[in-house]
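A protein chain is absent from this complex, but the other protein chains hold their places.
So that you can tell them apart, the chains are marked A, B and C in the order they are listed, and the count of residues begins at 1 in each.
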Amino acid sequence: MTADLSGLDLGQRIQQKFPDAVVDARPEWTEVRADRLVEVCTFLRDDPELNFQYLSSLTGVDRLDHFEVVYHLLSIGRNQASTLKARCHDHENPEVPSVVSVWRGAHLQERETFDLMGIRFRGHPDLRRVFLWEGFPGHPLRKDWLNFPGGQMAGLERFPGEPGGKLEGRG
Amino acid sequence: MKTEPFVVSFGPQHPSTHGVFRMRLTLDGEQITDLDMVIGYLHRSMEKLAEERSFTQNIPFTDRTDYISAMTGNLAYVLAAEKLCGIEPPERAQWLRVIMSELQRFASHSMAVGFLANDCGAWQTPIMHMLRDREKVLDLFEMACGARLTTNYMRIGGLSRDIPPEFMPAARKLIAELPKRMDEYEDLLLENEIIVIRSRGIGVLPAELAIASSVSGPMLRGSGVAWDIRKADPYAAYDKIDFDICVGTNGDVYDRFLVRLAEMRQSIRILEQALDMIPAGPVHAQIATATVQPEGVPSAPLALRPPAGEAYGRIESPRGELGFYVVSDGGPAPYRFHIRSPSYINLTPLKEMVVGMTVADAVMILGSVDIVLGEVDR
Amino acid sequence: MEDTGSIVGFWLLAALTVGSALGVVAVRNLIRAVVLLITSFLGVAGLYITLSADFVAVVQVLIYAGAISVLILFAIMLTPLASRDNAETFLQVPGLLLAGLVAFTIGFVSLETDWSVAERGGFEETASAIGEALLSKYVLPFELASVLLLVAMLGAILLVRPEGSSTEE
Partner (left out) sequence: MPFDPSTGSGLRAGPILAEWYDLRDLGNAVGAFLDWIRDQGAPDWVPYVVSGLIGVVAILLWVILSQLAFIWIERRVIGRMQARIGPNRVGPQGLLQPIADTIKLFLKEAITSRKVDRALFWAGPVLIFMPALAVLAVIPFGSGMFLTDLNVGVLFVIAVASVNTVAVFVAGWASNNKFALLGAMRTVAMLISYELIQVLALLGVVLFAGSMRMGAVVDWQSDFNTWVLFLQPLAFIAFIIASAVEIGRSPMDISEAESEIVASYHTEYSGIKFGFFYAAEYIAAFAVCAIIVTLYLGGWTAWGLEEWVPGWLLFLGKLYLTFFLFVWTRGTLPRLRIDQLMAFAWKFLLPLVLLNVLVTGAEVLIWREGDLSAGLALPIFGAVNAGLAVALILGWATFMGHMRPEHRAKRAVLTRSWARYITLHRPRQTSP
């Protein structure tokens, strides 16, 4: 069974090495400062006890006021998994450093996140849109994409048929 | 002698790009010097669509990402959703999930192997034989859930329905005749001189590069890394079943090919055990208690409001690690719905594998990655 | 050359040969020029047949139309795109003069010489006679030619070998 390395534990280990890097740690995940990301990731990959040499998944989440980039890490040798997060506060121009230099597997995933979410990955060798064509208006996975009037957003407010007003978005 | 570079656009309409995938190859004679992937011809923005639909309504999307193996797509998503809601499906459902995903793996691998031989130039014969078996598997699916391709069988907390009584005899009959077929295929394909010289040493992916590139599934195992989520992180009822991980040694096209063939045999082995060990009982958990329901809303499984949080569910799909990252804000629909699709991420080292090879090899290498464009583009 | 068939055939083939040869010079597109050249070769092969030289005719088709022309095609393919047309050249006038001179000389010689006309031969097997001649009387030139070809082939391989690779891979 793949052990889920607790985010608190992971945060502590990172704290020992980089005292100022950890922003927040929960049992499910650890959040690190975006500008220290590459160093932290290199450490996570090379540290023999952590050994996260496999980047399982990389994606972004639009939290309305900021963006989160979520890294699901996996250690094949030790069979343990953990989740790392980085936050970009600038909602208009989100930018985090690219981890392609650490995990080659981030290459296409960062391109995808850039394409759909609009997060720029600094230092990515080939940051182009991947699914949508150049010149596509906006980034569709952002909650404010298309800017519906009245601050309405994508999403379900309630189930169809559930009592309430006219069905609108989550906004 | 210096010659002009020659740019060829492979696809999106090409007999062996397995869909609408496009490779822009820069050639020097027949040799490839550069590769640029152009993806997105089948992009349907499923991740955005899923934010507008309730958790249960999203299950049909998971059929349509990897339409060659819909069952595993269902399973990965419901695992993530169950993790999020904290639901434990009943035992019989777990075993049926194993049976369905192994049948699906067999069907999917037989397509992959057959089409790889097709890419190698075998004029339809292997794929036709493979499709014959796949049809029988699809017949079983039709029995179980009424659909052959887009099954929509799994539910959060179990399955949509139990299997009909005629399913078990039919499945046993199929499983009994498959080992003989496998012998035939191994003779026909693995021992084939031309396939051996065409695929040995082609598209070599070293183990370190494979891991660094987040490659998964038969590609990772073909490179010699014994990593199988069914063993390493058993889900459903895999921890109660005896089976082996199939590993290659060189990481070339041939190794991926034989890993798939060997996994087909392992699937048969798992199915033999699962068909004997499956218990009786309900196939769906009572999940109303596990969800947060507002006042006056009927507590039906369809009206599922998971607590705020996030979950990442991963399974070993025929193509590799299929993961669903689901974020909930307590509403009826996922706040964020991300698919970690193995087909897409397995394409990461394609350039390294293809550059330096010839055009004919490029087709084989792409075939050995075994992409499904519905899953690459989503 | 007494029966009508031969004469008609000769003139048709001659027209084909000379016409397509002229086309080779006049056409701008190099690939088309090669196709016309092949037509010309085929015409020459036809002329050989009217001379009862069936072996030479077939060899003409095999080697010139089948092999040499393909070599030329390959050479064209390997040159950059820009030079695939017959470009303007300042040598036009001298070339024309030279061609006229050669044509005049050949015409003069062929008209003025007192040709000895051979008996009209039948359609005999010429292959064995050619084989005899090549391997007995002309064996030295034959072997020399093959050595020359071998040297040419080695030279070609040396020329096209990629820079810096001193040993065979």
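We take it that a residue touches a chain if its C-beta (ideal position, glycine included) is under 8 Å from a C-beta of that chain, and two chains touch if they have at least 3 such contacts.
What you see is a predicted model, and the numbers here were worked out from it, not measured in a lab.
Which one, B:225, B:270 or B:283, makes contact with the chain that was left out?
Answer from the full complex: B:225 touches the omitted chain.
Which listed residue, B:119, B:321 or B:375, touches the chain dropped from view?
Among B:119, B:321 or B:375, only B:119 touches the chain that is not shown.
Just the residue numbers, please: which parts of chain B touch the chain that's not shown?
Those residues of chain B that touch the unshown chain are 6-9, 14-16, 27, 30, 117-125, 128-129, 132, 190-198, 200-201, 206-209, 211-212, 224-228, 231-232, 244-249, 255, 258-259, 261-262, 351-352, 358-361, 363.
Residue-wise, where is chain C in contact with the chain that is not depicted?
Residues in contact with the chain left out: 29, 31-32, 35, 38, 42, 54-55, 58-59, 61-62, 65-67, 69-70, 73-74, 77, 123-127.
The rule is simple: only the chains that are shown with their structure count from here on.
Measuring centre to centre, with centres taken as mean CA positions, what chain is farthest from chain B?
The most remote chain is C.
List the centre-to-centre spacing of chain A and chain B in whole Å, with centres computed as mean CA coordinates.
Roughly 24 Å separates the two chain centres.
Go ahead and note the Å separation of the Cα centroids belonging to chain B and chain C.
61
Report the residues of chain A in contact with chain B in the complex, numbered from low to high.
It is residues 1-2, 28, 53-57, 59, 61-62, 70, 72, 76, 79, 81, 83, 103-109, 112, 116, 129-133, 140-141, 145, 154-159, 162-163, 170 of chain A that touch chain B.
Would you mind writing out the residues of chain B in touch with chain A in their complex?
Within the complex, chain B contacts chain A at residues 39-40, 43, 45, 47-48, 51-54, 209, 211-215, 225, 227, 229, 232-234, 239, 296-297, 302-303, 309-310, 312, 314, 321, 323, 325, 327, 331-333, 335-336, 338, 340, 344-345, 347-349, 377-378.
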